[in-house]
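I am attaching a structure below and will ask some questions about it afterwards.
In this view, the complex is presented without one of its protein chains, the others remaining in place.
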């Protein structure tokens, strides 16, 4: 399908989701500054195109595993801002009843199996989810999101080997934002590009411009179509950028604190691409902005109005 | 140096050590059959050339880490058959006072830092030993021996990355005998050759005929010379063969039990190469056989005569 | 699942584990087995399964414990019921994050949205000079890790029923089996045992001895020898460690007033310590003497046979402790 027709067909949805992620997280930054949001929060601002490009290739029943920096994956997978805010604010109505918080937002019924606070912790889970889907004939796929820093965890290599041996429908998505917390990942990563590490296991592996939602979507579509047809696993390295720090509030200790560089905004890039495709993108953008800002505001208000969890809930859900 | 001159210079020593390993371990097989040797014992028969080729490039002060199948590494490093037998038979005079046994024979003072019962467990240790040697200006190198099965352990990949980043004098030696216990390693190893897994971290990596002691020695000499001169880590995959099963006594349960294939004997190959180089190899071989059989027999007799460890020793050596 | 027929004739322990798994595999196509060399069944619990169920359901894995335990967690969440043979349970340390921080946390962190019906089976204990990395009993590590069920059968009957219960459980369960008991014979009777059960045998009145695995056998032997001395020992085989059968444990000490806790794990923060602490807290009034713990001192397991024997509680040690508890 031509770039134009893809944009005409899906551009508006993509733009809406990307705007939603941006505005949703900007509010979290405010809440953290004001002290209303407790715990550690890692924002994905700047990485919207990667999450949206990948997740817009998913179908109902497909499953993702995510990371400590996973709000964008969850919103792109279709989770409700209200219940996400409720979770992140520790309210009873949160997706996890307030027991997970920012690092563990998940909605099993919607295929968001779990965000993980252990770097690399969720990668092997996706291999198992894909195996289950295959053995149970579900026809669904699994996607493992992880960062460039996670690419140095041994369990990634083991998982790639296992996925290649089992030929299960799993897509490994390395969201390369250049940083391992405060350390430029290049400084702790020997050898060539990260995607080359997957290639040695015989997986189709490539790197794409992670800030170009169309490029990400195309790569995902191709890999997932192959996986659904029994073609086995694949690996996509999405080169993107982390606009904010590692986590909110780090200025308090991370001296000398530097604002990370601001590459072209993936939202603007999509808007421009749509304009280039002859769509009235500016008009659309302003409508979407109005609607999403409103949605985010209402969602937050609704979440704030929620009660905290019943204390008794603290002692439940360890065992089935 | 030409093949001939290398053989003239070192062939006799190599042959002697390889014969020693073979006869030493044949006795262990007998002891296991007779029930005198308790515990699990993994023999290296067939893999002598790899251990001898690598260790004959080492100098005093260099250090090795080994595996559950490590007798050949230890003998090639110069450990005494008597104290090794004593250790493997659980006697007080063993290298570890009888507390380690077959899987943990080690002689710290002779640079044999430790054999590991955890597959992959000793690989990272060698990286650290090499770092220590570098920082303390020892001028020594470290060698990590591990098997083809260990090449699927995540810690190997992590260790390769770390060694490449730190540029420490460590040599990774993958002793590829084709088997992960009873499973042909190819069946659980995706992608190309094992040495290619090291290359992606930017390490010089190659595969050699592990049953050709000259080839192994040449590769090791080159890699270690480079490492000593600040050239950093390297990786050698030695393709060899495991003549016996995974461990002695496995026929009791490993049905259908198949005798593994018998490739040309690395000892005979060396003898023939020496003959080809104009040396009186047959004569030398028979002398060495006589002497080494005698040494092995005396060593075993001496070890058998040793007392068992004082019971009090069981409660010592946890902490310094 | 369908009605169970317990293998009637006398069985050995490891085959009883395999019987239970194969029954579950027949009953439930979601049950799948993996690990290293599970087709040959090096460790026992999976031996013979490949013949009946083939390589699709009995899968040999690379030496990648973190990934294949992690994959099992994902597969369990995704609807399979994986049974992973980790070989020696101390190899689980390589995959400890996946057990403790993943299998043991996911259900809770997601507020109960998902379950992790996973079984990890591994040997625990000294088989005779396998040395420090292949001999220890890490049951306390799995208990302290949290979110995991743990069972440690000492007889074929316990092995069969507890493995069945483990595979049928919707929770992650660690099944430990003692390598030196793999060939222990016994009949598997139709009376089921489940998670949270204990077996009291013999029943006694003077002193309670709590033990699992090989220690339970030594406790029973000690009980027999003390009977001759006129000391009536009650042996509580705590074959389910999580859930811990506190009702049985407390009732026994309420009756005898004396407790000896035996453990093949290391003493500090051991299962023995947990049982002793629970008794000191909840049965203090019934206690007539101090609680005695017998466990491996805080040392690794040495290789030499005489040293190995020196660090693991023996029948005589148990008899002596029980005698002291009664005679003071």
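So that you can tell them apart, the chains are marked A, B and C in the order they are listed, and the count of residues begins at 1 in each.
The rule we apply is simple: a contact is a pair of C-beta atoms (placed from the backbone, for glycine too) under 8 Å apart; a residue touches a chain by one contact, two chains touch by 3 or more.
The structure presented is a predicted model; accordingly, all values stated were derived computationally and were not measured.
**Student:** Among C:22, C:46 or C:133, which residue is in contact with the omitted chain in the full complex?
**Tutor:** With C:22, C:46 or C:133 as choices, the missing chain is touched by C:133.
**Student:** Among A:3, A:228 or A:313, which one touches the chain that has been omitted from the display?
**Tutor:** A:313
**Student:** Contact with the hidden chain only, please: which chain B residues?
**Tutor:** 63, 65, 94-100, 104, 106-109, 113-114, 116, 118, 121, 123-133, 135-136, 138, 142, 154-155, 158-159, 161-162, 165, 313, 316-320
**Student:** What residue numbers in chain A mark contact with the hidden partner chain?
**Tutor:** Interface with the chain not displayed, on the chain A side: 38-40, 90-91, 96, 98-101, 103-104, 116-121, 149-150, 152-154, 180-183, 187-189, 253-254, 308-309, 311, 313-315, 318.
**Student:** In the complete complex, which positions of chain C touch the hidden chain?
**Tutor:** These residues touch the chain not displayed: 66, 90, 93-94, 96-97, 100-101, 104-105, 108-109, 131-133, 138, 140-141, 143-147, 242, 244, 265-266, 268-274, 276-282, 284-285, 287, 289-293, 298-300, 302.
As a working rule, only the chains that are shown with their structure count from here on.
**Student:** Touch graph across the chains, line, ring, star, complete or other?
**Tutor:** Drawn as a graph, the chains make a fully connected set, so complete.
**Student:** Could you tell me which chain lies farthest from chain A when each chain's centre is the average position of its Cα atoms?
**Tutor:** Using the mean of the C-alpha atoms as each chain's centre, the farthest one from chain A is B.
**Student:** Point out which chain occupies the most central position, where each centre is the mean of Cα atoms.
**Tutor:** C
**Student:** So which stretches of chain A touch two or more other chains?
**Tutor:** If we look for residues of chain A contacting two or more partner chains, we find 154-155, 158, 161, 165.
**Student:** Taking each residue of chain C in turn, which ones touch at least two of the other chains?
**Tutor:** 61-62, 64, 66-67
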